[in-house]
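Every protein chain except one is present and positioned as in the full complex.
On to subunit A.
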């Protein structure tokens, strides 16, 4: 390792010293590079957590204020579709972990396979999400665009156990749906970005990019994908489940 030569003649930095091609020049060792990129990813996820945190705070406040409206709102969501999506996302987290494992073991075919399955599961999740959004649109539950309070001032035949809301509280269900669309929409946006990155990863994995010792990128993307999964695992109970017993 002739670090002196690297620094004095940066234009000849590649000549005559033996480090793996993926080690960037400003790092001293592969280990340092791995630790730095992983730490950077965790910090980025921390910012993402704060980003969603603002909306979770809004949810907490409004749920306390407008409890009956939130109960009525959550009855409009399909627990079945939500549950299926939860299972799909957890499975995609598993396949993502298997992809990281395959990369670490240097198995190219397995890496490409697991990444592709992850991508597929992500697309299925988004498809189901889109059909849920379409249903909400048809039921006039989209705040700002076509929201109608009439569903909530009368007893809904589909949910006979749920009492009709007084008008002022029925109007507050808009806040519930605002948060529903803001939170799941932001989550879906993260999924779309994730899927685009995944497509790029698959493309490069097929060329053998991550199976020759350099697994940081796949590992860090794995962290991002797990983060998306974890956010959904909070969104699902908060939006779909916790008032269902009422």
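Simple rule for what comes next: contacts are C-beta pairs under 8 Å (C-beta built on N, C-alpha and C of every residue); 3 or more make two chains touch, one makes a residue touch a chain; residues count from 1.
Methods note: contacts and distances are computed from a predicted model.
Between the names "ABC transporter permease subunit", "Cytochrome c oxidase subunit 1", "Acetate--CoA ligase" or "NADH-quinone oxidoreductase subunit K", the one given in UniProt for the chain missing from this structure view is "Cytochrome c oxidase subunit 1". Checked against the full complex, the one of A:22, A:44, A:101 or A:234 touching the unshown chain is A:44.
Residue positions on subunit A in contact with the hidden chain: 3-4, 6-8, 10-11, 24-28, 32, 35-37, 39-40, 43-44, 46-48, 50-55, 57-58, 61-62, 66, 69, 143-145, 171-172, 174-175, 178-179, 181-182, 186, in rising order.
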